[in-house]
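For this view, one protein chain was removed and the others were kept in their places.
Moving on, here comes subunit A:
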Amino acid sequence: MTGPVLTAVDLRKGFGAGDRAMIALDGVSLQVGAGAVTGLIGPDGSGKTTFMRLAVGLLLPDAGRISCLGLDLSSQSGAVQGAVGYMPQRFGLYEDLSVRENLDLYADLQGLPLQERPERYAALLSMTGLGVVTGRLAGRLSGGMKQKLGLACTLLRPPRLLLLDEPTVGVDPLSRRELWRIVQGLVERERMSVLLSTAYLDEAERCADVILLHQGRVIGQGPPSSFSAPLRGRVFLVTGPTGQRRPLQARLSRQPGVRDALLQGDAVRVVTDSAEAPDCTPLGPSVSCAPAQPCFEDGFIDRLKPRTEQPADLQPLDRRRSAAPGATAAAIEVDHLSKRFGSFTAVDAVSFSVRAGEVFGLLGANGAGKTTTFRMLCGLLPPTSGRLSVAGVDLRRAPAAARARIGYMSQRFSLYAGLSVTQNLRFFGRAYGLGGRRLRQRIHWALGAFALADLADAESGTLSLGYRQRLAMASALLHAPDILFLDEPTSGVDPLARREFWGRINALAEGGITVLVTTHFMQEAEYCDRLAIMAAGALLAEGSPTQIREQVRAAPGAATGPVETLEDAFIALIQARPQTGTGDARPG
């Protein structure tokens, strides 16, 4: 079979009606080729899941046609469902059934004959490495194991087309890499066709063909190299004096002709408008520039970033004092901090310290204990044991005093959807004890600094994700805290909004505010001054991105492959970790 396995023609799909109407897919036409991995790539809300659901007949299109394996989905969805394998975002597992019982159920549903089961089970279990845990309840598996079990359940009867909806979101990088190994093996050995959606742009390079979705439209389709090829000769790594990468990035991003400037290790990765290196001479004598390989994300940004828009001039927000370089005052000190819920240890004797004015990242997969650590730091959860002080105050003794000096932005932004932008700001300001002239001043500042003035009277619920994120951050900063906590602030936000957001974080750090941020994006960890890597409640490593890479390289026998990226380092750290044999995920 050489023709496409999936064809969509001018596909349209919307949800809701009236004011709440939302267009998920806006005229999507594409073809998915046979015998290869096709990546459906785009940020949250770009229409990936809607497309997947249309492709398996779970949704009907408003207009346009879609056919799968030569069968039209509007009339023959039953036949399609018998021939494809589909793994939804949450893997579709029954958590109170064991691994084996889940396999049995899906084998029954897919009509796998009894006599073929032992052999098929053995093959799938060895492929996924789940053979040792067949009796364990699916709900007690780690995120990575759940993902592999979900995959095994869709593969019981080898489908001709495998559809995976964001299989790698929130799982640790080792599991991610293993999933890719499995998928690539399926394509090579069984000539399976795979359509995989993801929000991680770095996964595009692993696909044979990439479909880039943005706001319900196809921005481009082709092999990943076709996205990065036009940028050849336009990508550079600029290295400056140590400890100065953040100001260097800020200055580079304001330079005309520079399309994108990102922190990467100790250097700044620069994409230019034309094949001309950025002008390093005004930046100082010790600044050097070297060409670099373009990657998929460079291509994405190049296609999406409006040519005309100048980068927002992000002055240091709220400068209170200049952060003295090499300042030693610790803003946050955590010593053997543990949190247990019943018999489950969510955070296990974690120690680290954060210096004033630095951007500190907590990196880990879902269930690694990041959010629990965060909630303890903000005084929302009492620790089971250990010591922690925030802004010099022991949280166990004076939580209120510490809270007045911290700002917290939760994963869900915690805004009142029915209130306008100004009303939200006023509410949060009052909640922090601001009033009168001071409150008016701060609201005025927030509307200006976060470019929300035009939307001051708009209802928060109607704002786009990116604007809601800005408003949430403004609310957390109204009382001018010394320390800002950001819990997965960028999950689901598209790369452009993410860049802008990190621009603001950098500006805050320049202004001397300490920023603590959690993330499961490896790339974002590169933007942090220092970071701590967490897995299963324990701290695996702490240091600057470069230090962590070097630590892993230096550890004898720890790394099995080259350690070039933080992801490599993370994987090596997980592999080197003594296996406790539980590997249980956090409940819920």
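Convention: a residue touches a chain if its C-beta (ideal position, glycine included) is under 8 Å from a C-beta of that chain, and two chains touch if they have at least 3 such contacts; residues count from 1.
Going forward, contacts and distances are computed from a predicted model.
Per its UniProt entry, the chain excluded from the display bears the name "ABC transporter permease", taken from "ABC transporter permease", "RNA polymerase sigma factor, sigma-70 family", "Fe-S oxidoreductase" or "Cytochrome c oxidase assembly protein". One of A:Gln31, A:Ser77 or A:Ser491 touches the chain omitted from the figure, and that residue is A:Ser77.
Here the missing chain is touched by one residue of A:Gly111, A:Pro282, A:Pro306 or A:Gly342, and it is A:Gly111. Screening A:Leu60, A:Ala417 or A:Ala451 for touch with the missing chain picks out A:Leu60. Contact residues of subunit A toward the unshown chain are 53, 56-60, 77-78, 81-82, 84, 86-97, 101, 104-111, 137, 150, 153.
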